[in-house]
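With one protein chain removed, the remaining protein chains of the complex are shown where they sit.
And now, subunit A:
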Amino acid sequence: MHTGHYISGVGHVALIGWLIFGDVFAAEPLPFEATTVSVISGSEFAAMVAAGRAPQSTTEVAQPSSPEVTPDAPEIAATEDPVAGQTPPEQAQTPATEDAPDVSDLAALPQADVSDQAPVLPDPPADVAVLVPEVSDRPVPQAAERVAPEAIAQPDPEARPDPVEQEAVTPNASGETQQDPAEATAPEAAATEIVTEAEQPSAVPLQSARPPARRPDPPVQQAAQPVEAAEPAAPAEDTTEDAVASALAEALAADSSAPAVPQGPPLSAGEKDALRVAVSSCWNVGSLSTDALNTTVVVSVSMTQDARPVTSSIRMASSSGGSEQAARRAFEAARRAIIRCGAKGFDLPVEKYGQWQDIEMTFNPERMRIK
C-alpha cells in the first residue's frame, strides 16, 4: 500500500544527504585580482594629502650651503682614436642646375587698392533682453483656421479654394483645349488639430509627404474610325477556355431584361480609401454642436455611373449617440459633404460600378471631438 511512499521517502533522504555531505554545490572560486589596502586614520590621511600639496611660500627660507670647490682642476689626457681599417665615403655628385623659367609672358599683379582709412562699421545693436521661450518636448503643429486630417501648406494665391485640387485649364496658342477652361483650385491651408494660444508653435512639416489625391484626366475621346466589314473568321479550335467563355457569355446574355451594370471585382482597399479621403475633405464639423459631435449617422446614397451622388437619394439610414435634433444636424453636415465633394464625381472605377452603385457611409465624429 505504502510502497510508493517508502520509495519516495528513501529517495528524498538519500538526495538530502547527498546534498549535505556530498559537497555537490562546492564550486571553485572564480579567479579575481585582490588589491591590498591599508586603513589609515584621518590625521594620517590629512598628513598624506598635505604632503602632496604645493608648499606654501615663506619669507625665511634656509639657504643651502654652497658646494665646496677644489681649486685644482683635474688634468685630462687627450688621445687619438684608432682609424685603421676605415675607408672615406665617396663624394656625392652635385645635380645639374635647372634653367630659370621664362616669366616674360606673365602679367604684372594688379595694384592692390589699399586705403589707410578704417572701414566704417555699422552701429552695434543696442542691448536687448531676450526672453528664452519655453521649449516643449512635444512637437506642436502649426495653427491654422482650418483643421483637416492632413496638414496643408498655404496654397497658391491664384488658386480658388476648393476641396478638390485641380490645375488650371487654359486654351493653347490656337485657342483649343481638350477640356473646358477652368481656373486652378486647391484646398485651403490646414493644420491637423486645433492649436490654442496655450500651446507654442514648433517646426512641423507644413505639408504631408503624401501626395494629394488628384483625379485622373478624363480620357480623350478619339474620333470614331469607320470599321471595315470583317470577313467571317475561320472557326477557332475548340478549346476548354473557349467553351467556358462562350457558355458564360451566353448565360449572362440570357438575362437581357436587366440593364448592363458592370459589376467587376470588389473595390480595393486603396479605392475605398480614396473615396473615404475625398468625402472627409468636405465633411466640415466645425459648426456642429457638441451634441451633434456625439452623434454617429449612417447615410445612404445612390451614385450615377459617372460617380456623382444622386442628391435626392441621400437619406439618413440610422443614427446613434445623440438627440433627434443633433442627428438631423449631423446628417445635414454629412449630406453637404457628399454633395460638395461629389459634385465633380468621385474617383471610382467605372468598371466596378455595380460595387459602388449604392453606398452607405457612416459618419463617426468621435475622433473630431478631441481635435
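What we mean here is this: a residue touches a chain if its C-beta (ideal position, glycine included) is under 8 Å from a C-beta of that chain, and two chains touch if they have at least 3 such contacts; residues count from 1.
Please note the rule applied: contacts and distances are computed from a predicted model.
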Hidden subunit of the complex - UniProt protein name among "ABC transporter ATP-binding protein", "ATP synthase subunit b", "succinate dehydrogenase" or "Tol-Pal system protein TolB" | "Tol-Pal system protein TolB"
Touching the hidden chain in the full complex, which residues of subunit A are there? Just list them.
-> 134, 145-149, 161-162, 188, 190, 194-199, 238-240, 242-244, 246-248, 250-252, 254-255, 258, 261, 263, 266-267, 272, 275-276, 279-292, 300, 311, 325-326, 328-329, 332, 334-337, 339-340, 343, 354-368, 371
